[in-house]
Structures are given as C-alpha cells and as structure tokens.
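Pasting in a structure now, in structure tokens, and then I'll have a few things to ask.
Here the complex is missing one protein chain, while the rest keep their positions.
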Amino acid sequence: MKFGVVVFPGSNCEADCYYVVDKVLREDVDYVWHRETDVSSYDCLILPGGFSYGDYLRCGAIARFSPVMEAVADFASRGGLVIGICNGFQILLEAGLLPGAMLRNTCLRFICRFVHLRVENADTPWTNRASLGQVLRIPIAHNEGNYVVDPETYRRLEEEGRIILRYCDPEGEVTQEANPNGAMGNIAGICNEGFNVFGLMPHPERASEEILGSTDGLVIWESVMAYNREKG
Amino acid sequence: MEKKELISEGKSKRIYATDQPGQIILEFKDEASAFDGKKKGIIPGKGRVNARMSDIVFRQLEKRGIRTHHLRLVSESETLAWRLDMIPIEVAVRNYAAGSLAERLGYPERTELKSPLVEFYYKNDRLGDPLLTREHIRELGLAKDEQLDEMASTALRVNEILRPFFEARGLILADFKLEFGMREGKMLLGDEFSPDVCRLWDAETLEIMDKDRFRRDLGGVEEAYAEVLRRIMEEETGMTVYVYVTPKKGVLDPAGQAALGALKSLGFDEVGDVRIGKYIVLKVQGVEAERATERVREMCERLLANPVIEDFRVEIQE
Partner (left out) sequence: MAELYEELGLTADEYRDILRVLGREPNKVELGMYSLMWSEHCSYKSSKMVLSQLPTRASYVLQGPGENAGVIDIGGGLAVVFKMESHNHPSAVEPYQGAATGIGGIVRDIFTMGARPIACLDPLRFGDPSKARTRYLLSGVVAGIAGYGNCLGIPTVGGDIYFEPCYDENPLVNVMCIGIMPKERLTRGVASGVGNAVVLIGNRTGRDGIGGASILASQEFDEKSQEKRPSVQVGDPFTEKLLIEACLELLDKGLLVGLQDLGAAGLSCACSETAARGGVGMKVWLERVPLREEMEPFEIMISESQERMLAVVEPRHLEEVLEVCRRWGLNAVVVGEVTEGDLLEVFWYGEKVAEVPASTLATGPVYDRPAERPAYLDEVWAVDLESLDHPSDYGRVLLDLAGSPNLCDRRWVYEQYDHMVQLNTVVYPGSDAAVLRIKGTSKALAVSCDGNSRYVYLDPYLGTQIAVAEAARNVVAAGGVPMALTNCLNFGSPERPDIFWQFKEAVRGLAEAARFLELPVVSGNVSFYNESFGAAVYPTPVVGMVGLIGNLAHRRTMGFPGEGLLVVLLGETLPELGGSEYLKVVHGLVAGRPPALDLDREKRTQTTCIEAIRRGIVRSAHDCSEGGLAVALLECCCAGGMGASLRVDTEIAPHAWLFSESQSRFVVTLAAEDLEAMQELAGSREVPVVVLGRTGGDRLVVNDWIDLEIASMKEAREGALERLLSGETA
C-alpha cells in the first residue's frame, strides 16, 4: 500500500506520519509537496498536523488553496482514501471536503494530552479493525478543535453514522467532563458521505508505538490497510 | 456607459464604440506579437497589466500637464478614452541604444546616449514601420511641421516626467514610443503606455522587464510584466476597505465569553455581551467603489471569513 504525506509550508507532523508509515507499518510512503498536482499514484493521502501558513488567518484557510488541494479533492471524489489529522482535519473542513468548522477550544488554551475516544462506527475504512464502542487512548494537541456544524448537518452526520470518534472518559462514557475542547456532541472525528475522507483532531501517529505510551492509534492504520487489501 | 460595436482590432487591443459620443473602450489583449507579427504568443495577464499601467501612467502625465486621450479604467483590462483621429506616426524617444538603434549606430547594446533622441516611424505594417525623416513626412503629407514639433517636444517632456518616475521604482526607462491624434483641433497623446511599447530594465540587476523578454525568448514574461505593475502601483492611492469578521449569531464565541467574564469581574456590570472578531484593512486600487465592494465580498466568502461560523461586513472609504 502506498501512502502520500502532503507537506504544506508550516506542516510539522509530516515527518511523524512518514516515520510511522515507514518504520512502524512498513509500507511505502512519499512526501507530497503542496505544489504537486498529481496524486493518482497513492492509495491513501495523509494531511498531517501542524500550522500550515502559520494558521495566521484561520486554521487551514490558506492551505486549502494550495495547488495540491485540487488534486486531493479530485482524488477523494474518485473514492481515494484521505485522512486529515489535526491541522489536516481543519484543512479538509476549510476545503469543504468535510462539513463544519473549528472554533477555539473553550478553555482558550492549546491542549496537549492523552484523551479517550469511543469508536462510534466500526464499519468504515478507518475503523474496521476496531469494535463498536471500543475506547482508544490517543493524544490531542491543538488550539482549535471545538467542532461546530449546523443542526441539520449534525443530524445527518449522526443518522448516516459519519461521526466516527467521540471524546469519552476512560470507561467509554461520553460526558461533558471528557470533552477537552467544547466540540459539538463531543465529536473528535467525522467522515464524508462516502466514508473515504476522514478527519480527526487526535493524533493516531503519536499512539503507534509502545514506547510512546499507547498503540491505540494503530487500529486506524491497520483498518485502512485491511480495507485497501480487501478492496484491491 | 455601455460598450457597443467593435470598431477595429489591432495586435494588442480591440477598440469598441460606446453609447457616449466620441468615447471609445480600449480592450487590452493577452496576445503578443513581435517582428511585425512574425512571432506570436500569449502572455497571460498582459492585458490586465497594460490596461492598469496605461491608466496609472496617463493619469500621472495628465497631472503634469500632458493632454491625453485617457479617461479612466473601466474593468480589469479595459480603459475608456476619447476617440482621436490618429496621426500615422510613431514617435520614439530613446535614452539608451538598444535593438535597432544599437545596430544602426554600431553601439554596443545598452549604451547610454549623450542626450535623449527623438525618432519618427511610419505606422505602416505593410512597409514594416520604417524610420522617417522630416522630409519623408512632408513628402508623404502625414503631418504638418508644427504638428511634428509639438509631437517631438511633448515626447521629450513625457520622457522628462517618466524617466525619474520609473527610476524611483527601480526601473530604467531605456526607450518608448508614443502615438498622437487630433480631437476637436487639439493634439492629444493616444494609444497606450505599457511594457509592450517601451524598454524597462531593472536598475539594480539590469534585468529586462519588457516585451524584449518575449521577442528574445527570455522567459518569465508574465512575471516581468506583473513586477513592473507591482512597482508602479505601490504608491498609487486607491481606496481603503475595512472588513469586520465576527462570529455568527448563535455560534459560541469562547474568546468573547472569556472577555465578558473578565469585564464583569473588573466591575463593568453594564456589559451585556461581548463578541470578538477580526478587523482587516485592505488597500484597493484601480477599481470603482461598487466593483471593489463586490470583489472584497468575494474575498471574504472565499478566504477572509469562514461562512460556517463567521459573518462579515465590508466598509469602503475612498
């Protein structure tokens, strides 16, 4: 399976994603420079975390006009697998590949820590190796992860099973206290209608090795690899 | 003012009639040609640059007492002007020897001339725009002696104005050509002023910034044209547009809530609500207020605001 890690000016988790795919998953991986216009040779594109263009105007607002984003949109429209992590998720929202937007965390501070996530749909390319209701321990690191969307779209996301991950407590209860950033409905990750585009605030690449304190992020990588094998 | 039928089409411009008597619209094209049409190509954005630059340069000349046909910019690549009876003579002013002159005088390319030099060329494609002497012009009956004198002195005056104008923007004005025409018995400067009709070199690097890049296949034509425009526009005062981006009604505003709490705790009990947003100031040039508002709204929708969570308001000050 071949992964492409898209590099925008200001991305800073691209090397981490590359490392995990290369050294932990032992799959093919390339960096994809933001000026590239052809991404057809990849099976899965990763939009990594960071501060694209400094996130000065609004997170992801400028990155989404990078030449590569047209190619990403085209790739996604043909069913290509795209995962946006943290800033990558914000870019997908700005680009309209996923619905909604991000506000600042309600505490108004950057938060970097492990959180618990409940798998809300285990029948997607990204979670097929997880079980429904499984609790994952994966870190977040962001200032703007407070997800909002209009009520109508929220209802649709829920009905269509497109809410993939919600913040929860260690026991799997989705509670106010377990919500680190104020996100609507404790949403941590969502998919598009075709489930081939996935955006999430937590960093699965930071929870892919025992030595870093958790391997719960692996379930996401292993799911997408399994999906790709079966599809292929 | 309405655009009417096409009057004529040249190598770089189309001329249209308007519903205003005596006024025409010049539409600047991206097509480029050289060596009397033997070489052709497209320079993306050239039309826009040439229209904008002509607008700026002609306004600059008007300010310094040169009468021109130019009225105003009406769109990105169109200007409105008086219709003239054109005199079929191109008046060239040269500060440096370059191109044909360097060949003719046997000077090395880019030799600075002792003093600016005025030449007349016959505007005639079939003959290949040949160089004319006063005697030739008299013989052909193209213009009267007084007209020639006026054209030559105006051209030198234009040079006196534009040479320092470009120099201040890091550009050497090596040479240029002008065309004149008559309206109601008066001679006006016509045509355009753009990198198509002059030679401009970067003052520091001596890089060529004009149509020679196209003539000589130097590449980067589009960039050079844009750079020339950028330098010229820098001091152009246009209008200021203020954009206010605020969180949408009903969308939580964590920063506003925090400020509200802090204000209350400081004893500002009269505060009912606080919304914190962004305030963006833009300088806009070369478009009318109405169009500018429209463009800025577009900028907000596409980039400056996120319609999912933010509202915006646009204010213009000319």
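Letters A and B mark the chains in the order given here, with residues in each chain numbered from 1 onward.
As a working rule, a contact is a pair of C-beta atoms (placed from the backbone, for glycine too) under 8 Å apart; a residue touches a chain by one contact, two chains touch by 3 or more.
Everything numeric here is computed off the predicted structure, so don't read it as measured data.
Every visible chain touched by the undisplayed chain in the complete complex is listed here: A. Although one chain is not drawn, the whole complex shows that of A:Pro9, A:Gly161 or A:Gly185 it is A:Pro9 that touches it. Counting the whole complex, the residues of subunit A in touch with the unshown chain are 9-10, 12-13, 15-16, 19-20, 23, 49-51, 53-56, 109-113, 139, 141, 143, 203, 205-206, 209, 211-213.
We take it that only the chains that are shown with their structure count from here on.
Across the complex, subunit A meets subunit B through its residues 57-58, 61-62, 65, 93-94, 100-101, 103-108, 146, 148-150, 182. For subunit B in complex with subunit A, the residues that touch the partner chain are 247, 251-255, 258, 303-304, 306, 308-309.
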